[in-house]
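My structure is below; once you've seen it, I'll send some questions.
Take a look at chain A:
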Amino acid sequence: MKSLKTVLLLLFVFSLCLPLVSAQDSFPLTDPATGARPYEGRELRIINTEVVPILAYEHEILDPAYEEASGVTLIYENMAHSDLLPRIQTTCAAGGDDFDIMFVEDGWAGALAALGCLEELDGLYLAAPGDSHPEDFTARAFGTVAMAKEKWVGIPTLVAVGMFAYRTDLFGDPDEQAAFQEAYGRELTVPQTWEELAEVGEFFTRPEDELWGFNYRYGTPNNILFDYMIHFGFSRGVDFFDADFNPLFGTEAAIDTANFFVGQDFLALQPPGRESYQFGEVLQNFTQGKVAMYGTESWAIPLLLDPEASVVAEHTAFAPIPGWRNPETGEIQSALLSAGPAYMINAHISDEQKQLAWDYLQLAHGKEFARLLADQRGAGHRVSVLTDPDLVAKWPHLTANFEAMKVGIGRPAEPWWPEAENAIGRALQEIAAGGDAASLMADANADIVEIVEDAGYYDEGIAYVSVVQREEFVCAKMAELGLDHDECM
Partner candidate 1 sequence: MKPDVATQPGGQSLSRRVYSLTQRHRHWFFIGPALLILLTVVIYPIVFSTGVSLFRVTFASTSRPFVGLQNFERMLGNDDFLQSAYNTLYYVVFSVSGSFLLGFGAALLIRRISRGRNILRLVLIIPITMAPIVVGLMWNWMLDPLFGLINWFLGLLGIPGQTLLAQASTARLMVVLVDIWQWYPLVFLIIEAGMATLPRAPYESARLEGVSSWMIFRRITLPLLRPVILVALLLRTVDAFRTFDIVRVMTDGGPALTTETLSLYLYRTAFTFNKLSRAAAGSILMLLVIGLISAMMFRFLYKDIEVG
Partner candidate 2 sequence: MKVVLKELVKDFKSTDTVAVNRINLEIDQGELAVLLGPSGCGKTTTLRMIAGLEQPDSGRIYIAERDITDLAPKDRRVAMVFQNFSMYPTMNVYDNIAFPLHAIKMDRKEIDRTVREVARLVNIDQLLERGLRQVSGGEAQRVALARAMVRRPEVFLMDEPLSNLDAKLRVQLRTEIKRLHQDTGTTFIFVTHDQEEAMTLGDKIIVMNRGDIQQVGTPHEVFFTPRNAFVANFVGTPSMNMLPGSLRIEESGRLFVVLPGFELELPRRFAAGLRMMTSHHVIWGIRPEAIKLVPAIGDNCVPGLVELVEALGSRDLMFVRVHDQLFGVIVDALDSVPVGETCSLHFDGAHMHLFDADSELSLLLDEKANGA
């Protein structure tokens, strides 16, 4: 009797878990839609967030035009960025079809793809290539933002790479130049290395005038701190994993980087409150003219150049982010994190709906609209835009942006990566609070080994996908689709 009860209870529990394990049907290809307004009267549901003002532009210009032309009603579920992931994951895990198109950050795609709720775009593309042009992104950016391992799952909505902005009114001021020459015995130039930046930053740090040398993002959540630290790390040759999939955060270079990044010397160049600065605060400091130099992400550039949003819009220029002078070669190494969201199609919706979603995505983030967006707002993430002579003339930063995008390094697109990031971020926070960098970074490194092990990776022989491998994946994908990519020649 008792065992029967147990069996019944277990059956009950299993039945409750059923929605989680519902199998996914394969998706048959559809004919290209060519007729006039074939989607008349349909609805397209998009879960989105107002991350950056650039995306708002999409609503202002693109969406009304699309609705007008297609007869489709666009329904946005607009959420705070931090609220998006739980909502999407819940729907995804249960196999829900609450929305057709979703805004997915590169860090989330690995998990969602493994769950089988990201539609692979190959078939849709081959059936109706249209305006999407996947070859029109840099291989690095495309591999990071639009692919989950070897699968093409999204069209990038923006690509964020580290950028460096500075004030031309300060750097070009003869008095400042003379004063700098006197103090440091060299010419005042835009810094190329972090050491130079520290000097220039110190020079411009004048709290009594409400002016500081540099501003960078920190923030309390662990992962954010890591995001920025890794810019410094990359330039010193720190990588995520070695070829044998061993994490590399306990190395001497990583420890040096950590010490520099959260060290008091570096913090002293920045306005008070730096420990809690996130995107908003650093942006604001720069646009209010409080800092001479500013490390940012590419998507923020249009905001820096908008005279209504920035008092120094006229005096803002861009340069490659500083790097580390390799003592052996004398070469300046500069590498940055590349990240960003893409629009992806929910695999759990009907075929008709997928077709509709694809049709919209081609338009929303195809070549044409990207041009429009760049022309109007100076935002660019497609190669054709970043290299267009007319646009570059109008928006000089596009060139630097393009260069950064080509070398940007993506985070591991693994489901366990956020936890690893969290471990390093935590170590960095503790170093900032006065902890010993060497031991804390070593501990974090050990934690990551544990996290990866726990995920079953070493045992099951799944390897970390390196940046180089990602580019290979991108090239293979392009070949598969019959496309030529400039970087894959």
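Candidate entries met the following condition: all candidates are chains of the complex that A comes from, given by their letters.
Quick note on the criterion: a residue touches a chain if its C-beta (ideal position, glycine included) is under 8 Å from a C-beta of that chain, and two chains touch if they have at least 3 such contacts; residues count from 1.
Quick caveat: nothing in here was measured; it's all calculated off a predicted structure.
Set chain A beside the options 1 or 2, and in this complex the one it touches turns out to be 1. Residues of chain A that touch candidate 1 in their complex: 12-14, 16-17, 20-21, 82, 85-86, 89, 92-93, 110-112, 114-116, 218-223, 225, 271-276, 281, 284-285, 415-416, 418-419, 422, 425-426, 429-430, 432-433, 454.
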